[in-house]
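Missing here is one protein chain; the remaining ones are kept as they sit in the complex.
In order of appearance the chains are A, B and C, and numbering begins at 1 in each one.
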Amino acid sequence: MAATRPFRTSSEHTEPLGARYDCIRRASLALAAPLTPEDQVVQVMPETSPTKWHLAHVTWFFERFCLAEHVPGYEPVDPRYDHLFNSYYYTVGEMHARPQRGLLSRPTVAEIRTYRERVDEAMQRLIEQRADDRAFRDLVTLGLHHEQQHQELLLTDIKQVFFANPLAPAYEALQTPPSPPPMPLDFVRRPGGEFEIGATGKDFCFDNETPRHRVLVEDHALGSRLITNSEYREFIDAGGYREPKLWLADGWAKLREPGGFTRPLCWSVDVSREFTLAGWRELDPHAPVCHVSFYEADAFARWAGARLPTEAEWELAAYETPVRGNLLDAGYLQPIAAAAEARARHPIQQLFGDVWEWCASPYAPYPGFKPLAGSLGEYNGKFMCNQLIVRGGSCVTAAEHIRATYRSFFYPQDRWQFLGFRLAKTL
Amino acid sequence: MAATRPFRTSSEHTEPLGARYDCIRRASLALAAPLTPEDQVVQVMPETSPTKWHLAHVTWFFERFCLAEHVPGYEPVDPRYDHLFNSYYYTVGEMHARPQRGLLSRPTVAEIRTYRERVDEAMQRLIEQRADDRAFRDLVTLGLHHEQQHQELLLTDIKQVFFANPLAPAYEALQTPPSPPPMPLDFVRRPGGEFEIGATGKDFCFDNETPRHRVLVEDHALGSRLITNSEYREFIDAGGYREPKLWLADGWAKLREPGGFTRPLCWSVDVSREFTLAGWRELDPHAPVCHVSFYEADAFARWAGARLPTEAEWELAAYETPVRGNLLDAGYLQPIAAAAEARARHPIQQLFGDVWEWCASPYAPYPGFKPLAGSLGEYNGKFMCNQLIVRGGSCVTAAEHIRATYRSFFYPQDRWQFLGFRLAKTL
Amino acid sequence: MAATRPFRTSSEHTEPLGARYDCIRRASLALAAPLTPEDQVVQVMPETSPTKWHLAHVTWFFERFCLAEHVPGYEPVDPRYDHLFNSYYYTVGEMHARPQRGLLSRPTVAEIRTYRERVDEAMQRLIEQRADDRAFRDLVTLGLHHEQQHQELLLTDIKQVFFANPLAPAYEALQTPPSPPPMPLDFVRRPGGEFEIGATGKDFCFDNETPRHRVLVEDHALGSRLITNSEYREFIDAGGYREPKLWLADGWAKLREPGGFTRPLCWSVDVSREFTLAGWRELDPHAPVCHVSFYEADAFARWAGARLPTEAEWELAAYETPVRGNLLDAGYLQPIAAAAEARARHPIQQLFGDVWEWCASPYAPYPGFKPLAGSLGEYNGKFMCNQLIVRGGSCVTAAEHIRATYRSFFYPQDRWQFLGFRLAKTL
Partner (left out) sequence: MAATRPFRTSSEHTEPLGARYDCIRRASLALAAPLTPEDQVVQVMPETSPTKWHLAHVTWFFERFCLAEHVPGYEPVDPRYDHLFNSYYYTVGEMHARPQRGLLSRPTVAEIRTYRERVDEAMQRLIEQRADDRAFRDLVTLGLHHEQQHQELLLTDIKQVFFANPLAPAYEALQTPPSPPPMPLDFVRRPGGEFEIGATGKDFCFDNETPRHRVLVEDHALGSRLITNSEYREFIDAGGYREPKLWLADGWAKLREPGGFTRPLCWSVDVSREFTLAGWRELDPHAPVCHVSFYEADAFARWAGARLPTEAEWELAAYETPVRGNLLDAGYLQPIAAAAEARARHPIQQLFGDVWEWCASPYAPYPGFKPLAGSLGEYNGKFMCNQLIVRGGSCVTAAEHIRATYRSFFYPQDRWQFLGFRLAKTL
């Protein structure tokens, strides 16, 4: 049985902004509902944040960038929160060190809830007052997308809290559908040429999706579905982790560090079970492999005589399919096997949902990219170095949050997100 | 106003063991009472532990060494707790890594309370059954003293949790008495000779206090009271932290590390205020300096043309005074200034309470020392390397827990305990 | 007066391979000639290697990939050198750890010279025998280009050995020409469109320069010369290193580490002098800034309202100018100011020599890239992650070694090479 909590889809086109604000803000609390106060304090690695920090930070985002900027004489709920809940906006001021978010027992979960309520009241008033201010509405919309990003992180981060605990607690007693018969992996040929990718800016998008621009793409083929657990297990069995010629130099160095990678994160030593938000369970052989780094995805591809897709190849394929898949709204919170009916609708499956797909493309600015003005220019642009593009959202991404042009990015060694991959080939 | 919670003194001589067990176990919960569940999860440095870990570990100690050993067919409350709440008894099995105790959101505070209740019930039954078993009674008594040690740690560790938090929460709104007129620092001459120190074993003691043995002591003088904040501030003002000739080599290296010592822990940068369990407050110039490392105590002593006392010198002086002072039962939870009336009673003040006093003596076995048999031999003996002796208990040590022969020990760089010092001189 | 050692240019088109081999191998020894045996042992950072290691490693390259593969029954000079002098060819076997190359006092400089002689004799015999074997000749040519790469590293690495030494030894008493009047910085407009870049493979190239392929380039402008020391000093004076909004996130983090960047490597604290291979000297205000990381180049560009060029923009400009500039053969071993006469010949100066120019392009495979077969596939391909492209060679690159299509690459924090930059703008 899938999650019963309502991850209701709210469309920015059909719903008043105040209602949408209310809906998305409630969803964050709903996601935290199964957690004890103790769960919400812990940070198990520098990349992750405690649940209560997520809940406070997204609130601070609204307070700092909407209320403080647009309400004359606004008095912050607690001026010290500016320091505690600023994530990385140095132009706004110095912040509490990221790896030390888990050292903060206060404010408590209850105090953060109060903080949320006070900001929400002020926000609703402001949304009403500024109903005709397009720039302000865009700012609130950005804040809501920002909150949805943190909803995803809330789930990925609490998964690591539970995984780090020998008691192996479950977030919820979820069940995924029985695995259907395995789908063959085909390589779907796609002609090259000159195309356009990137967001037009008509609908909401992040600055890093712009400008829409021309790209040259070579003739290529894309894998018809994601790589599965059983395929990845073959790679392990074939000695993939012991064969230097398969690996990027930095990936091989990573493998050889004490405690280096020997299998996907969250897999048992005997590669038979994996830890999920529902606790430990048998690996579904046909479900997409997840929690692999770029290095592992890249090494697998080389082993398989293939490569990872570029982000342009991925995006062009994604234009041809609706934004549908095993996303947060499905309530599985875990990747599931590709099913035959979907293949019938579109030859390239699983583009959206299940796992973010590692691309061969370094995260770099599109030609002519301009970051947002002011402090929000720090949102995306300053990370355009050392990271790789991932595409398509995952089983914990809200359906209304993802789109074909959406660019997310991680360091090549990152694994704690729902990260997987599909293969591609140059023809 | 001092703390109102009842730190009732319970004597092992006058009270039945079951009542004493009950009293000490309740005191632990009373100490945790002002804390939120969030407070009880956090660990800010590897040396400290979360409150809830302390509450569980002391319980595990009874479960593992009393119940599991003496109740036939005993079923542990949760067999996995053996791994989680074993502190350092390798002979019992492998334990959860110490620096990662703060990564455990589960068991929750409530679950640990249940754990305590279940163990307490079984313990009370067993205490009744074994009323005539002297060895068993000694074991329970050891467990109770162990719990009292962790009561102290619970307070010192939560102080660091609050100190690490920019919101600077207070454990309780305590007040210390107004500072009396400053007491002069005298050096009280004491003749050398051959003496005996160490515990006879008639009353409860830890194994490391035995055997009682002869020592040679030179003629010397002991400072009549502890070194105060204002005296320590003079050392800082005189450039003490910048003068290499005052420091042990390892201490000087410590100072020069990034973030090295420049003042006692918990002092404000401008050396005017200190963080206490009641929050930030002005430094009381006449209160004993605390949260200094051995290196700092030793450097101050050299600057002052003196040295730290040996543990034998300290113990021999302590024999002459009753076990009385600013201990946990006083409820101040903070060192306080020496007062004239006490000096009238005894020329050497503040031997018990306020702060643990750094001694010049490395922590080493007494001649002929034998650790306890079995796993409890790991209690004290294996730490007899790299650490220094501290004596006398502190403002968070239970009065009934401390005694003249009591040997505690810390690494020379440790500062998070209530650690201070008095001077001595060779004549 | 410039260096008098003969960095004779040897062309692969006009000279027999054996003579060319001899010439390039001698040049390596000539470069080491001013050094004492002690100088040749030291490694001051993991990225660098001792001189004698360079001299041995390039020899091992010939022994391992030419002699061992093509001389039946070849007996290695010392079979243990396979382990010591393998740099990073894991498919050949495990190697001595890179950061520990400076721990090897043996083989001595003299023993390595003997190693070189023995390999050179065998190589000359083999070159003669295989005069008609095109694949073998290509392999030797690759080995010679490899040796030239290490000639450059020999100089950059010994510079750091001397810079790390408080005695500040000089490699040689070189002089650079008097600084001419400063050249204005113009932005030369260049039309976008679809172009081709990459090597055709007709002449020698590394695998990473292939395949030649189409690229789309936007209308843009390229800086007419490199950024100078005085321009960079303005950036420092304007607080560039203290302004977070100018920096990539990872660059800002680097700045804030203990000992983080505050000025180019090899500059004096007062930013008036720089350390060169001729020792300390006044900064030439009009010479190109060097020893800056990608982070610093990128931050400067943002401060200047510009950006760094892409590698395609750079390469297309480089096609239009001869491979000429302040390269190793000029003998200055230090970047020099742009001069008016060169501008007269071509509006975009200093494309070759002086400093490698940081590009905005991450080091990634060209579309359809195939690494060399076998172990030599590890030469370039496995580094295509986490690094950035640099172009154009430096004042310590052999003139015959560099070309318009040449792609070198460094991590964004690297600074020990002669690394500088020019600006670009999107129109």
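Quick note on the criterion: a residue touches a chain if its C-beta (ideal position, glycine included) is under 8 Å from a C-beta of that chain, and two chains touch if they have at least 3 such contacts.
All values derive from a computational prediction rather than experimental measurement.
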Hidden partner chain, touching residue among B:Ala360, B:Ala398 or B:Leu423: B:Ala360
Identified contact with the non-displayed chain, of C:Pro166, C:Pro191 or C:Gly305: C:Pro166
Of B:Val269, B:Ala344 or B:Cys385, the one touching the omitted chain in the full complex: B:Cys385
Options B:Phe187, B:Trp252 or B:Trp303, residue touching the unrepresented chain: B:Trp252
Contact footprint on subunit C, counting only the chain that is left out: 36-42, 44, 52, 80, 83-84, 96, 100, 102-109, 161-162, 164-167, 169
Where the unshown chain meets subunit B, residue by residue: 88, 90-91, 194, 213-216, 218, 244-245, 247-252, 294-295, 298, 360-362, 364-365, 367-368, 377-378, 382-386, 412, 426
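Heads up, the rule we're going with is that only the chains that are shown with their structure count from here on.
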Euclidean distance of C-alpha centroids - subunit A vs subunit B, Å: 47
Subunit A and subunit C: spacing of chain centres that average the CA atoms, whole Å: 38
Subunit A: positions in contact with at least two other chains: none
